[in-house]
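All protein chains but one are shown at their positions in the complex.
Letters A, B and C name the chains as they come in the text, with residue numbers starting at 1 for each one.
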Amino acid sequence: MTTINTPMGEPTAEGWFGSFGGRYAPESLMPACLELEAAFRDAWADPAFHAEFESVLHHFGGRPTPVTECLRLSNQLGIRLLLKREDLAHTGSHKINNVIGQALLTKRMGKTKMIAETGAGQHGVASATAAALLGLECTVYMGEVDTQRQALNVFRMELLGATVHPVTSGSRTLKDAVNEAMRTWVSEVHDTHYCLGSVMGPHPFPWMVREFQSILGREARGQVTDLLGDVPDFVVACVGGGSNAAGIFSGFADARSALIGVEAAGGAAISTGTPGVLHGMKSQILQDDDGQIIEAHSISAGLDYPGIGPEHAHLADIGRATYASAGDDEVLDALQMLSKMEGIIPALEPAHALAWIIRAAGKEIPLGSTVLLNMSGRGDKDVAQVREVLQAKGLYR
Amino acid sequence: MTTINTPMGEPTAEGWFGSFGGRYAPESLMPACLELEAAFRDAWADPAFHAEFESVLHHFGGRPTPVTECLRLSNQLGIRLLLKREDLAHTGSHKINNVIGQALLTKRMGKTKMIAETGAGQHGVASATAAALLGLECTVYMGEVDTQRQALNVFRMELLGATVHPVTSGSRTLKDAVNEAMRTWVSEVHDTHYCLGSVMGPHPFPWMVREFQSILGREARGQVTDLLGDVPDFVVACVGGGSNAAGIFSGFADARSALIGVEAAGGAAISTGTPGVLHGMKSQILQDDDGQIIEAHSISAGLDYPGIGPEHAHLADIGRATYASAGDDEVLDALQMLSKMEGIIPALEPAHALAWIIRAAGKEIPLGSTVLLNMSGRGDKDVAQVREVLQAKGLYR
Amino acid sequence: MIRPRLETHLRAQVANGRKLLIPYLMAGQCPEWLQVVEGLAAAGADAIEIGLPFSDPIMDGPVIQAAAVSALHAGTTPMGALAELSALNLEIPLVAMTYYNVAYRAGHERFAGRLVEAGVSGAILPDLSLEELDGWSEVALAAGIDPVLLVAPATGVERTAAICQRSHGFVYAVGTMGVTGERTELATSVHEVVDKIRPLTDLPVCVGVGVSTPAHAATVTAFADGAIVGSALVRRLLDGGGVAGAVEFISQLRSAIDEGPA
Partner (left out) sequence: MIRPRLETHLRAQVANGRKLLIPYLMAGQCPEWLQVVEGLAAAGADAIEIGLPFSDPIMDGPVIQAAAVSALHAGTTPMGALAELSALNLEIPLVAMTYYNVAYRAGHERFAGRLVEAGVSGAILPDLSLEELDGWSEVALAAGIDPVLLVAPATGVERTAAICQRSHGFVYAVGTMGVTGERTELATSVHEVVDKIRPLTDLPVCVGVGVSTPAHAATVTAFADGAIVGSALVRRLLDGGGVAGAVEFISQLRSAIDEGPA
């Protein structure tokens, strides 16, 4: 394993970001991983593919998403806060960027089916959407517990023509949905692409997903520079698997901006995890002394993941990015604050990043700093849950 | 009343579109209507106001929204179908265009409060959003029946800092919410602007709301012309009060495009209404022989309105636009079809327009025609209801 | 059945130094509404406003809304109510109060005709603004109906003048910025709105909206020509007060007005 030099450049040929990454996949999947890598390299070197990818994201996905300056909240926090508005992308989050890329690649590889895992349903809905657009068959694996908690998202995926497969193994949540999707991929790999939802899994997934998400970082770099005449002092994003963070970080990795990833306190793989191998990658993982994986727990289903993309483990290692965490209560407060002061109801995931900003303003973030927050998704998917939580706390009637 | 000549030009000084429109408001409100008209004329002639309006809609609202070509559905229908994607605008529909305009005007008039009516909650959420952004106090009037049916939207508005006032008079739905908002406006008019949600109400509302919505028509004209090298043969939009239709029609009124408004079969003011006066305007209204207003009934709360904006009544009169209607069942089919074939879950409202297109393709719409549909909003707000309806029909488990 | 014409009658009363009391009730709001009208006339009303129920009364608060709902549920129609009124023997004029759509839908001529047949000689259409008055005003006057217009606290002076010019019967001074309904206190705006109107017309000026108690009525008639009492009466009727309750209330109002403010 050779260490790569450019922060957020290409991983090594074997998929390593420093000492993280790799390809820990059953042999039945290895040919598919190699085929995918070759197909992605080929596509990503092909201007026609880029053109199609960007055109679909523009005409169908609503890109570029704007950058919004939060005047009232900035004033209150004593910083200058900008939001990259992935909540305005089609299907309501940055997930669409990745699935459009992978769906186009699926077609290019001559495959007719896609499978995907999902937790709360965001990546599942995005995958079903891309599949509908391109006429691919789509099956989404979702923990049975999540299919019950998110019955409406199940219906949404079904409306989009996907089959939702409830996963009854393990904790019946996201981690198990990934397991089950991988198992299925093993038997259907000849005509099926596994559309992984974040910068995780075996090489080339962490790299490929980051590349598909880097469009948002490139856009943001240009937009913020136009607005500020400079890069921001801080670039902040929530981290579940780490795809939205990787996307926005990649636009500023070569700049002076501090990069901050914010995990859920109950799923903080960087600060409380140890190196391990899960779902095809070596990274920081929540695990016990025997190497058994520990379940993550967060108010936000999208951050409820015991691992983190290998590139983030590497960025933490080399100190190019810093990882913090936020707890459920401050996240709820942040969500309410942004809603009331700026008219934007954030998803619970980016509300973690905002909670950190609110806590750090005037401390880790010096007053007067410019801060770019990746608003990775909209809160509509979460309002029912937030209402229940506030009701349970006696904070809502 | 003088008849205006340019289709979709300014109404007369007294707010007439042909024989529809006017100002049928209690004297307590007339000074406010006159003040509003003056303020709007002044603002609309001020390049700085336009610049701010457009800047907020760009940076905050996500404009311009794209035009998406529906390849698979076009193929099936034998036409070329384009969608203007207002579903991608912030808060999920075209309603944001109007509320940003009115909220900016509220500030310009030195008022600190906004009231709004809402049916399903779309205009209420948009109003609460604009108020939060600009630091205005906001109260939303919503029929009690609707607050129960749409409890999540009530919560969403409250998250955004608005007060939701359940209306217990009359049928306790949209029509009564308008009544109640008007009644409140009568007592609070000194510091309060009534942010009406569609091209209805007394002059200058129908004209002003159309002007604020015309941004989508202008955008669409440019985008479609770029794509087709020509204007579309048909421009189709759903019509509740008629604001999204007015917005898109205004971009093509001077072109050869046929303009088609599609009402809900149970609220088809043009085809089954008669001239009448309601909510401050003369227009086509559903009423009985005594002039009592008849309640509209539609699967879509946003089209559940017994009137229609006066300009539409006029466009129908002079034959510049044609109005059709669609029934609940074909609307459900259309919603499912677009979801499965194009990866876009439409709101129930624009699904009416799509249902008509599906029915008319190859008949009123000759094969090979180019058709622009205003996708006025996203279906997320409707999926719970659609699921229940399909369940009740035994079409979903 | 010929009754005195609204404006003629009110001017005469005012000329006689009498302060006017104009109660309002909703046609059909209770089964005995016609007897109530007779009772009010006998108990000292100078004119009576008859509400014709409309489904969407945007100038009305909860009490009059409830009366409209009750009347409509009972099958009352504006035209039916007018037909019933024609049977009454009254010495005072009647004023119809409803929303413009009722008149528009019926057709101006037909509506005016029905009013005349009912012995009604004035009409208040609160959502028919000065701007939209043409058409109805001419037809009404030609038929012998006085179109009564409203001036609000927010109405500017020029506009007040224009409204006064086109009002007939009396000028309806809206006492407070708000919809119909009882208030515990009289609004401070009452005095201002009457002062604004006075120099601009020689028509009687009557104050309505928010005049709820005998004391209120006494206060306003100290500077205005008359008091219009709606919700307070309508509520008593909705609460089952019946003819007796209405008559008792109107008598209290009458005495208070005649005695003047305390």
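Everything below uses one rule, namely that a residue touches a chain if its C-beta (ideal position, glycine included) is under 8 Å from a C-beta of that chain, and two chains touch if they have at least 3 such contacts.
Here the structure is a predicted model, which is why all the values come from computation and not from measurement.
The chain left out touches which of the shown chains?
A
Based on the whole complex, identify which of A:31, A:78 or A:222 touches the chain you can't see.
A:31
With the full complex in mind, choose from A:59, A:279, A:352 or A:378 the residue touching the hidden chain.
A:279
What residue numbers in subunit A mark contact with the hidden partner chain?
14, 22-28, 30-32, 169-170, 175-176, 179, 182-183, 186-190, 274-280, 282, 285, 287, 289-293
One rule holds in what follows: only the chains that are shown with their structure count from here on.
Taking the mean of the C-alpha atoms as each chain's centre, how many Å separate subunit B from subunit C?
Whole-Å distance between the two chain centres: 37.
Using the touch rule from the top of the page, what residues of subunit C touch 2 or more other chains?
In subunit C, no residue touches two or more other chains.
Scan subunit B for residues touching two or more other chains and write them down.
Counting only residues that touch two or more other chains, subunit B contributes none.
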